[in-house]
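With one protein chain removed, the remaining protein chains of the complex are shown where they sit.
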Amino acid sequence: MSEHVHAVHPEPDLVQLLTPEGQRVEHPDYPLEISDEDVAGLYRDLVLVRRIDTEAIALQRQGELGLWASLLGQEAAQIGSGRALKPHDMAFPTYREHGVAWCRDVDPLTLLGLFRGTNLGGFDPREHNFNLYTIVIGAQTLHATGYAMGVVRDGAVGTGDPDRDTAVLAFFGDGASSQGDVNEAFVWSSAGNLPVVFFCQNNQWAISEPVTTQSRVPLYQRASGFGFPGVRVDGNDVLACLAVTRKALDDARNAQGPTLIEAFTYRMNPHTTNDDTRRYRLGSEVETWKLRDPIARVRAYLTREARVDLDFFDDVEHEAKKLAEHVRSGCRALPDPTPESVFDNVHVTMPDELQSQRAEFVDFVSEVAS
Amino acid sequence: MSEHVHAVHPEPDLVQLLTPEGQRVEHPDYPLEISDEDVAGLYRDLVLVRRIDTEAIALQRQGELGLWASLLGQEAAQIGSGRALKPHDMAFPTYREHGVAWCRDVDPLTLLGLFRGTNLGGFDPREHNFNLYTIVIGAQTLHATGYAMGVVRDGAVGTGDPDRDTAVLAFFGDGASSQGDVNEAFVWSSAGNLPVVFFCQNNQWAISEPVTTQSRVPLYQRASGFGFPGVRVDGNDVLACLAVTRKALDDARNAQGPTLIEAFTYRMNPHTTNDDTRRYRLGSEVETWKLRDPIARVRAYLTREARVDLDFFDDVEHEAKKLAEHVRSGCRALPDPTPESVFDNVHVTMPDELQSQRAEFVDFVSEVAS
Amino acid sequence: MSTSMTMAKALNEGLRKAMEGDPKVVIMGEDVGKLGGVFRITDGLQKDFGEDRVIDTPLAESAIVGTAVGLAIRGYRPVCEIQFDGFVFPGFDQIVSQVAKFHNRSAGLVRMPITIRIPSGGGIGAVEHHSESVETYFAHTAGLKVVACANPSDAYWMIQEAIADDDPVIFIEPKRLYHAAKDEIEDAPTPIYQARVVRPGQHVTLAGYGPTMSTLLESATAAAEDGIEAEVIDLRSVSPLDIPTVLESVRRTSRLIVVHEAPQSFGVGAEIAARVTEHAFYSLEAPVLRVTGYDTVYPPSRLEHDWLPNLDRVLDAIDKIMEY
Partner (left out) sequence: MSTSMTMAKALNEGLRKAMEGDPKVVIMGEDVGKLGGVFRITDGLQKDFGEDRVIDTPLAESAIVGTAVGLAIRGYRPVCEIQFDGFVFPGFDQIVSQVAKFHNRSAGLVRMPITIRIPSGGGIGAVEHHSESVETYFAHTAGLKVVACANPSDAYWMIQEAIADDDPVIFIEPKRLYHAAKDEIEDAPTPIYQARVVRPGQHVTLAGYGPTMSTLLESATAAAEDGIEAEVIDLRSVSPLDIPTVLESVRRTSRLIVVHEAPQSFGVGAEIAARVTEHAFYSLEAPVLRVTGYDTVYPPSRLEHDWLPNLDRVLDAIDKIMEY
């Protein structure tokens, strides 16, 4: 592959509603009416999901989790997009959307089983309209596309009934944009004019590979080649992410078809707790991005422009502490699965051969135990 | 999938140098200096490959071939692109590029083994720099991309030496544009700035599916999303196909990276000799396209504007007859493979287990024979 | 409906019944609409059930399967058609890592009632990639069921049972039998995951499935002329395997020959041989023999009839096994 310059600076075409300094700016295509309470609510979300992340990393260090994929730096992208969803919309995450899970009222503990090694997900995606985490890169974008096909067949798009019209939000990363599955999802949703929004968190890195390994042009432009709109948003700006995703989801619900959103953000932590960034990226890059912190700008805005109660920030801090405790104790309390449970749910009805493997296994385990 | 209108009319953005009526027109981006002899040469190519196709269809009817994929209507796209290649360039066909094979000096008989069922291709792609036919849709676009990676590593691009700089030409169809592999090929060649030209023959159909099943926008636009140029050319205009492909190949050789060419053409015959078009398309559509015949316009041009010898057309007819005879008799004379040859070339060195399977098979076949 | 029909027609009727019976059943694949599929198995279904239920998809197998997963999550019961065996591989990841595992990953909370129809095997004089036997890849994958029909009646009933099954099913259709002789449709199905003794005999057991069953029956008839009574078993389900039915037979005959088109090594015959030998070790007078495709690339069509298991090769194996 030929040489590339690795661009970390947002381009002019970036949608921004709140500057890194916390200045509210307007964008012609994305007007946003939002109350101070709501901004405060978003602040709360951002702080709390960052706290969940911090705790999970600590739990991994302590051996309580086998692995953790940190969302640090991507809180605004996830809360902005997550809060744009209606309860009956459906979200398809990768393995990093802990912030979106939060917006879907998924208890953080529900996410930990996969990383603790006590289950493979183990929840019902339909309970909170939030799919199982998907680790195989890109696969979930096709699931989202198929789900959207179902939505269309259920007559749940373009009816004008806000409680009926449904959109699907598919998350993926900059690296995933190279997978065949993701591009097939673009083909299908465009040709089928499906109610799906593709939300790409371009956090600049796919493990050790810079986004330039995947593409020499901004990723949001990919959509145009498939015949649907693409937009790049400041992924560290929760207001912009909210406004842009809301518009795209509305379009989807109104049978206007798919949109690709590229949230331009940064993976502040290593890829996962297993990764070592010193081998491939400069600390200075991380420093640059610290200046664009998604939380600091909202706090600056709230303190300067908005009238939140004096003790609001303390309350959020307090709430974060309580949440942290919930995550810590809850994680340790997660039940270990029973050995024989590996035979459950492989099939809806267990075939005889598996029954006998199970019986043998159960005898054996008890035998060894005794 | 939602409803689509099936557009068969070329769009304004179509590059055309020779009108269906045989009028030579100029295009600012694609000036073409070409002698009457060369146009006559192209005419000869067009007529001869159509004749090969006609004969192959007849041979299939007579049971001499198991199957044939007709190129009827796509002669100009294939001859124009094929003649733009230099000997040391490499072409990766699908299963329909008999015209390109012709331009690579591949004996038509070499192509027949696959369709007769006497081999699976059975030639060396490097002999004429023309790859084996590839039936798995889209797979060859990645082979072309990888070959181009090799070209770069051999320092055979951007040197300015015309005998050294090498381009790769990858063929695929409108249906193939939906495959993950094809889009991954776009990702890689763009990110790697590889010397590969993607030549999509949009013949409006993927078996029974109109191109609108695959995309709601013109296919050439796909390239822009990946960050490289795309152009739509009149696929029934051999001069335009020649000029556009020549330019794209030059760019590739000069390290300007990939280009996507969409040759807007039409599959005049059924998908293969097995297909029945009456189930899915109107005869009137075929009639419309007959008026855009790729050969008629060149003949009109040559008769009206060019000074070719009076007996030129007769000579070509005569040559076509001889070629037809070569194909007919040559096909019937193609040797049947020996039964035990199925064990050859599975591996470079035959593993013992396969040796014994072979031995058993040979005994057995002779036993039954006797 | 006439009760005698070809396998192609039986599949078509079975699909129609399934669609009539459950509005959540959707058919999706390449050319399944107006064309009715390249083998016409879905003939007329789009006309009768509409484009929303019989979907001509873009040309992408990974997406055919991947979107089926999403449809299943939304409550649909997708029936995917893979145009030819050799083209299932671009969809392999979605089948093996998503379809097969989703129910388990969701702790049994989400079901994947997906049927993947694959016209399979050789014998039709096709070009490369159109005659593959892919069942073993899926049989080795936990979470999938793999079945193969061998006659019109089973085709009619098994496709309906596969679609009704809440587990994902790989449905192997022996394409060379699609338009073979018509046959009666039985009034009731034999349960899909049960093997069936299609010819009784006491000297040797012949077990197969799908495309090879006719060869097995011919072989049994021919062997009978030499006084060897072969019991013929149509396994019907490759995974799960109905080993008890095979064991019951082998305990009587003491000899077993397994036949399939897929290459021999690491094929279905190996699993049957291993399991039967383990459970009927003292009943066997001879090792389990296999008559299968060879460990080669599927040959050019002019050679496929030498390559495929055929009457002579099965009779040869019978002679061999009787000599023990």
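We call the chains A, B and C, going by the order they appear; numbering starts again at 1 in every chain.
We adopt the following convention: a contact is a pair of C-beta atoms (placed from the backbone, for glycine too) under 8 Å apart; a residue touches a chain by one contact, two chains touch by 3 or more.
Keep in mind the model is a prediction, meaning the values are calculated, not measured.
Enquirer: Quick one: which shown chains sit in contact with the chain that's not drawn?
Expert: The chain that is not shown touches these displayed chains: A, B, C.
Enquirer: Out of A:Asp13, A:Asp107, A:Glu319 or A:Glu353, which touches the unshown chain?
Expert: Among A:Asp13, A:Asp107, A:Glu319 or A:Glu353, only A:Glu353 touches the chain that is not shown.
Enquirer: Can you work out which residue in A:Val15, A:Val187 or A:Ala206 touches the chain that's missing from view?
Expert: A:Ala206
Enquirer: I'm checking contacts with the chain that's been left out. Which of B:Leu142, B:Leu219 or B:Val244 qualifies?
Expert: B:Leu142
Enquirer: If the hidden chain were put back, which of B:Tyr30, B:Trp102, B:Phe172 or B:Trp188 would touch it?
Expert: B:Trp188
Enquirer: In the complete complex, which positions of chain C touch the hidden chain?
Expert: Output for chain C: 62, 86, 89-90, 92-93, 96-97, 100-101, 104-105, 128-129, 136-137, 139-140, 142-143, 239, 241, 262-263, 265-271, 273-275, 277-278, 281, 286-290, 294-297, 324.
Enquirer: Hey, which chain A residues sit against the chain that's not shown?
Expert: Against the left-out chain, chain A lists 1, 66-67, 95, 113-121, 135-137, 175-176, 178-181, 206-209, 213-214, 274-276, 279-280, 336-337, 339, 341-343, 346, 353-354, 357-358, 361, 364-365, 367-368.
Enquirer: Provide the residue numbers of chain B that touch the chain removed from this figure.
Expert: Answer for chain B: residues 119-126, 131-132, 136, 139, 142-154, 180-181, 184-185, 187-188, 191, 344-349, 351-354 touch the chain left out.
Simple rule for what comes next: only the chains that are shown with their structure count from here on.
Enquirer: Farthest from chain C by Cα centre, which chain is it? Let me know.
Expert: Chain centre farthest from chain C's centre: A.
Enquirer: When the C-alpha atoms of chain A and chain C are each averaged to a single point, how far apart are the two points in Å?
Expert: 41
Enquirer: Mind checking the centre-to-centre distance between chain A and chain B? Centres are C-alpha means, answer in whole Å.
Expert: About 44 Å, centre to centre.
Enquirer: Would you give the residues of chain C that are in contact with at least 2 other chains, written as numbers and ranges?
Expert: Counting only residues that touch two or more other chains, chain C contributes 55, 57-58, 60, 62-63, 90.
Enquirer: Which residues belonging to chain A are in contact with no fewer than two other chains?
Expert: Residues 152, 180-181, 184, 187-188, 191 of chain A touch two or more partner chains.
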